[in-house]
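Heads up: the structure comes next, in structure tokens.
Some chains omitted; the rest stay in position.
Labels run A, B and C following the written order; every chain starts at residue 1.
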Amino acid sequence: MTTVVEERDRSLLTRVQHLLHAQATIGPAVVLLVSVVVFALLSERFLTPGNISLILQQVAVVGTLAVGQTIVILTAGIDLSCGAIMVLTSIVMAKVAAETGLPGFPALLLGFLVGTVCGLLNGMLVTRLKLPPFIVTLGTLNVFFALNLWYSGSATIRGTDMPSLLLWTGQTFTVGGTRITYGSIMLVVLVAAMAFVLKNTAWGRHVYSTGDDLEASRLSGIRTARVLLSVYATAGLVYALAAWTLIGRIASASPQAGQTDNLDSITAVVIGGTSLFGGRGAVVGSLIGALIVGVFRNGLALAGVDVLWQTMAVGVLIIVAVSLDQWIRKVKA
Amino acid sequence: MTTPVLQARGLVKRYGKVTALAGSDLELLPGEILAVIGDNGAGKSSLIKALAGAVVPDEGEIFVDGSPVSFSTPIDARRAGIETVHQSLAVSPSLDIAANLFLGRERRRKGVLGSVFRMLDRQGMREEARRQLDALGIMTIQNPGQAVETLSGGQRQAVAVARAAAFGSRVVIMDEPTAALGVRESRAVLDLILQVRDRGLPVILISHNMPHVFEVADRIHIQRLGRRKAVVDPKSVSMSDAVAIMTGAMEPPG
Amino acid sequence: GNGGSSGGGTLVGLVTKTDTNPFFVKMKEGAQQAASSAGVTVQSFAGKQDGDNQAQVDAIENLIASGAKGILITPSDSKAIVPSVDKARAAGLLVIALDTQLEPASAADATFATDNYKAGLLIGQWAKAKFAKDGKQAKIGLLDLNPNQVSVDVQRDQGFLEGFGVDVKDKTRIGDESDPRIVGHDVTNGDPSGGRTAMENLLQRDPGINLVYTINEPAAAGAYEALKAAGKEKDVVIVSVDGGCPGVENVKAGVIGATSQQYPLKMAQLGVEAVTQFAKDGSKPKDTDTGVTLITDQPAEGVESKDSAFGLQNCWG
């Protein structure tokens, strides 16, 4: 008798598995949903519009970094230098504007340029020297961080010394009584745009294909080196956007920021279901991944859980979320 | 004498201490099927990789319709109308069949969606893929939107062959296209090769399968130790003589 | 899993730089003790490492969302945190800076802190007097925190040099001095292993070093191991800042010549009490210097100090 019941259970489970498999980002989405429900039950403060907006603000920086990190990981790369690029960029934007009185728009553009150039440097090292991205970015992480400390003189630049455009991402507008920052909106728009590009343009296909099988892509007539270069450069540009969000969020530019953001952004990407082996994944998943971590940290905090156990919970979360995703993917179409 | 569509002269390619090509020549005449045979490691794949722009030879020249060219990437060769099915297939498993067929030459939508937003014409490409697969009549893939990784080895091979046949405008090169295929699938590929030739496109076919080679080839290029040892006519040379030349057991006639 | 002692409805947030440094861990304990006697709840947050400003920003926001009445914070980046503090105050929370001032200090409702500059100054003055008495020429090695020049690091380092009578030039920068008595600077990450490596390297640069400033007592303990390994522990004076129990033990054992003792427990207690009071009647506290005491068993003329017995009674962990 038991076997029969087990059999039926298994087939139900299998059916759920199949259902979830149909849509790639549904695994992370389920995890997000479940955690939201659980935390809403634990604390009545959790599911208020204000708190939701807060979580969006809190994940804005890591979420933006995760967008850049996602396209790098899609090409079977990894970017340990993303946090360092972001901080360097934020310092350059803010310091140049504060010291030379450069207006906001050119300062922003300068920052975008710096981010892109840093990314391009990573890309050049990956494509020209043919080094594994892990090693390249482990190296440039140190280089960019040192440049940041050197250029900033380790001094924080205050928001009050900057043109207001640099702080725009931290400004809020009110929707139905809830304040939302432009930085959060920028993240959502960025994710949508990147998802569109990845899905609907030739470049997007080439990114997936390059990550899937580099040599096959090259033989198929894709300029893989150019694709990789453009991916790292775009990622650098996205990190510069993250820098802008960061400045808005803390209303200043701090050379101390972002030191753990590389692992945090990778965490968001892998929880979001993108494969570290390249070629499989989606940028929407990474946003969801960042939200999951944000929901956990915020929800545990509201529930009064000590930060120690929050750390542990994030560790367990990574393993559980990725295992679940793996399990869902195991079904062949 | 007719100008060869594709010609190679004195190609040399070294990998470290290994010399894969030691001054190899090749001539492909208009409308013919040229088979390339040779032992493992004779340099067949290296030769066609050079012709396909996948590797840059250390020495030697390549001519297309009599004019010298230099291919530094597979794209250059493709632009010259040369399509290749590589021994390692070169398909992208996570993409679907239509995406693989159009990989590197995607079509964009008409209007601003295409020109400004650079949107792909997915629907159009799927339909075109469907048409190509049907026209080639090699198999029954139900859905061009299926990911290549869900296909069997034989079906993948068919996708790669279909791509080359569909887009080749001057030369189609196939490196052991039937090696992993079953009897029926091999048959289909051979028919496809004949069909491509009948459309007027010359084909270079690399194969270890002598019956296949002798069935379809117009001329047979015998590669040995990185060089062209001989070119023979399958109608005047026996299979065992060809093999003997290939393995060095016999000197080529003339 | 409640991060604080259970208590009444009043929630007090404590945001520290890290939760690894014993200094902040003790602060947390102090806050929780005070909370249980005052009948309030403390919830604590920390950055992942020194300088982790974002985690502190998140923490402040979460505390606002949790309906906390007040926040006690040791800022990781005393400038960059200010806008978030403004937000909290605008939401009606009392914000008290613990241990480290905000920049500007007026950004917080009050500051309960030790003057880190003074802490450095005291050990500098003590060292100066000691070297004058012994008639020795000092050769100084400085073991700082990290390359980032965070404010505590700068204040302690520059305070020490000032106290020792070195022209520090820019008071906000470590390492721009040109005094020939200074052998060099190196960084320790404030832990013993970094302290040891840094000391070893400085000793290689000049084996004649006889005065070592350290950012904190764990770094001092590491530096001592390096000196011991080089057989120089008797000839070199180590000074430090913190006043933790292991550090004061080390003063007693002669490992550390003098240390400036600070009082994290007191800061936290006062902070929790102030927020409790604020929650009751809305009264705001004043800035309080929780004091710094020079602990040494070799008192020097003209520099006020207490002995290690006093230090052990007042040490924090």
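As a convention for this text, a residue touches a chain if its C-beta (ideal position, glycine included) is under 8 Å from a C-beta of that chain, and two chains touch if they have at least 3 such contacts.
Everything numeric here is computed off the predicted structure, so don't read it as measured data.
One representative per chain kind is placed here, while the whole complex contains A x2, B x2, C x1.
Definition applied: only the chains that are shown with their structure count from here on.
Looking at which of A-B and A-C shares more C-beta pairs in contact, the answer is the pair A-C.
As a whole-number value, the distance joining the C-alpha centres of chain B and chain C reads 72 Å. If you average the Cα atoms of chain A and of chain B, the two centres end up 42 Å apart. In terms of their C-alpha centroids, the spacing between chain A and chain C amounts to 34 Å. Shown for chain A are the residues that touch two or more other chains, of which there are none.
Of all residues in chain A, those touching chain C in their complex are 45, 48, 50-51, 54, 57-58, 61, 146, 149, 153-156, 158-159, 170, 246, 249-261, 297-298, 301-309. Residues of chain C touching chain A in their complex: 1-4, 19, 41, 43-46, 48-54, 57-59, 61-62, 65-67, 76-77, 79-84, 147-150, 172-173. By the touch criterion given at the top, residues 196, 200-203, 205-206, 208-209, 212-213, 215-223, 279-280, 332-333 of chain A touch chain B in their complex.
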